[in-house]
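As you look at this complex, bear in mind that one protein chain is not there, while each of the others sits in place.
As written, the chains take the letters A and B, and residue 1 is the first residue of each chain.
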Amino acid sequence: MISVEFRGFAWRHAGRLASAVADVDLRIEPGERVLLLGPSGSGKSTLLAALAGLLTTDSGEQTGAVLLDGADAADQRGRVGILFQDPETQLVMARSGDDVAFGLENQAVPPAQIWPRVDQALETVGFPYGRERGTDALSGGEQQRLALAGVLARRPDLILLDEPTANLDPEGAKAIREGLRTALADTEATLIVVEHRVADILDLVDRVIALGPGGALAADGTPEAVFGEHGDSLAAQGVWVPGAPLPVRPSGDAGEVRLRGEGLTLAYPGADRSALDGVDLELRAGELLAVTGPNGSGKSTLALLAGGLEKPTAGRARVPGERTGLHRLPAKRLATHVGTVFQDPEHQFVTATVRDELAFAPRAAGWESERIEARVSELLERLRLDRLAGANPHTLSGGEARRLSVAGALAAAPGTLILDEPTFGQDRRTWGELVDLIADIRDDGTALMAVTHDRDFAAALAGRELALDQGKATEEATRC
Amino acid sequence: MLTLAPVCGPQAPIARVNPVAKLFAVAAISATALIAADWLTPLLLLAAIFAVVPFSGIRFGPLVKRLKWLWLAAATVVVVNTVFAAEQTGAILFSLGPLEISAGALTAGAALGLRVCVAATAGVLGFATTDPTDLADALTQQLRTSPRFTIGSLAALRMLPLLAAEWRQITTARRARGLEGGRNPVRRAKLFASTMFALLVGAMRRAGRLAAAMDARGFDSGIPRTRAREQRMSPPDWIIMVAAVAVCAIAVGLSAAYGVFRFLS
Partner (left out) sequence: MPPIDSSPPAPDRGALAAFLAPTGRWRTVDIVTCAVLAVAFSIVFWAWNFVWAGIDPLFKFFPPLSAVIYGLWLIPAVLAPLIVRKAGAGIFTEGLAALMSLLLGSPYGITVIYQGLLQGLGGDLAFASGRYRRYGVPIAMLGGALAGFGGTMWDVLYWYPTFDLWAFKVPYVAIAMVSGAIVAGLGSKALVKAMQPTGVLDRFPAGRERARI
């Protein structure tokens, strides 16, 4: 149990003119369970980092104070546990058990108590393997659980969770929430959780705090009060208010086949089974194919093969007019047929500013400069990246980076576009803009494939759905 | 491919030796090989090393795979040091135009190759059988190295497969956006440079996040850490260290007795 207080808090990241958050005045009482909401880029991750004592003077400029039980947060690190937005980089050790033990060693827990506490934490989160399991042999969902165990084992007084279920399949997300519920039942710790998709997490919290753009306080109170009184204005600002209607853009008639995958198969070196096993697919002009399935079922692998970026073990992907498989085409030629957006946005970026990133594809396609200028400005504005036009793509928030990588591929879309998880980490408003942009180019005749865990996205846009499980296509259904 | 896969199972006798003891044995043997410039001392050391292998639990296949390149390097050392030797002494064994190879140069070259062979083989035996986590534990506990530096390095080592995968991903991403080296060597070198830069920036970014994650879990809190995994020196570890020194002494002694020992080159 610990009380949390922001007093006139503002933070400016080094290298930025504008503050990420400003004038935050907020008090959270010991033991409260709080959901922190706000549009993408409003500074939620920044606030959590401040509470964890990770915003040091060498990384930016702070005004005001962040107090935990009245003391500076930087001196209270031992009492805070934080789960970051990206699970991969928060695992420290090579073996799962050692990783959980790492935090306990730092806390000077007596050696005899360490392993019992490790085992207990692993059990709480439902970690399916033993302590010896290598941390690099875990899927995204398992990594997330392990990281959560590392947080819980230290028995922090303040638990901070940053989008704990983004990128997880619905099953995995549910498992994480279950683990969390068990853990919270027998601690009195204060909890702050950031999550865009509100509906699932509401029963874990008793207070909702909504930030507006720039970190200004937009609403504060019990879930019922916040969504009851401010529901409409929050929805307008981009909060996923439960029950608010979402846009739907049904597809028109599908045109000719633009890309055909025949028996696509890939076994990664050293793996005991194929990540993808004999999958056929067809992408047609003016239609979006949604690819769904649990974590590790081979969706991203399919995206790589269909995009001609990986050499299949068997089968091939082809486009009409080319005699060889896509993976054999030189990169320049490939880019005129198919564009791909990766699951991890950071891998996508090849230039040093947001603006150049958007202009890259139109330039390569030989557009004249006024047209490029117009397109770039339109995208910047619609996706609310205009403030960040000069920023380096790698300094964006999680959601901003995702939007940029999708927009970069949409800017001058070739005939076929393959998107891997295009909507994760988006607030409702940017989500709506992305859906509209994608629908626009689809209706202009682009053939699309989108890998997604986002049911709403598939419902809004998809003409057909391809479900994968363990590398095989389980069903292919027409939607609508 | 880049891996840290050890050449033996975790239960193999050699994998259970304290890493510091192994480190000491490897250092002693390769130091001896370094100060000896004759051919007999390294040959004896090599024989001693191979006498140990059957009892170590090392799998033969993976070991040979690792050693293949090392021995190739050793063979190159023999060749270049023989062919390019500054002075050719003794009987001429071979001559072709300006190229002459003498018995003296060949013996000297072979001695150098054997020396490389000893250092390389001992290194593989010592390091390819050691789990990095165990090594770090032993370094902090037996050699009292700074836990912050040791554990920090260990955490970075975990990034190795991630960064190796990232290298491939960067290449793929560039292909997706129409950038590729093709056969043109200049373009290839340019793309190599830009990929290397992207990797470095990615690595720096990961380092920042990893450091934040470690600090968030109290790494730099100033409290002396406790240790979940105990590494200790058991009698067999001491025996191994003493045996390594003994082997070195015997090798030097024998070659001195035969009158071939030479100190340094």
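The definition used in the following text is that a residue touches a chain if its C-beta (ideal position, glycine included) is under 8 Å from a C-beta of that chain, and two chains touch if they have at least 3 such contacts.
Fair warning: this is a prediction, and the values are worked out from it, not measured in the lab.
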item	value
Residue among B:36, B:122, B:179 or B:247 touching the omitted chain	B:122
From B:12, B:157 or B:260, residue that would touch the chain that is not displayed	B:157
Interface with the unshown chain - residue positions in subunit B	2-4, 26-27, 30, 34, 37, 66, 69-70, 72-73, 77, 80-82, 84-86, 105, 108-109, 112, 116, 119-124, 126-128, 132, 148-149, 152-153, 155-157, 159-160, 163-164, 167, 185, 188-189, 192, 196-197, 199-201, 203-208, 210-212, 214-215, 219-220, 265
Contacts of subunit A with the absent chain, listed as residue ranges	13-17, 56, 58-60, 352, 388, 390-392, 394-395
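Everything below uses one rule, namely that only the chains that are shown with their structure count from here on.
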item	value
Subunit A-subunit B separation of Cα centroids, rounded to whole Å	40
Interface residues, subunit B side, partner subunit A - complex	1, 132-133, 154-155, 157-158, 161-162, 166, 169-170, 172-180, 182, 201-202, 205-206, 209-210, 212-219, 221, 223-230
Partner subunit B, residues of subunit A touching it in the complex	49, 52-54, 77-78, 80-82, 84, 86, 88-95, 98, 101-111, 114-115, 118, 135-136, 150, 154, 269, 304, 307, 309-310, 330-332, 334-335, 339-340, 342, 344, 346-348, 350, 360-361, 364, 394
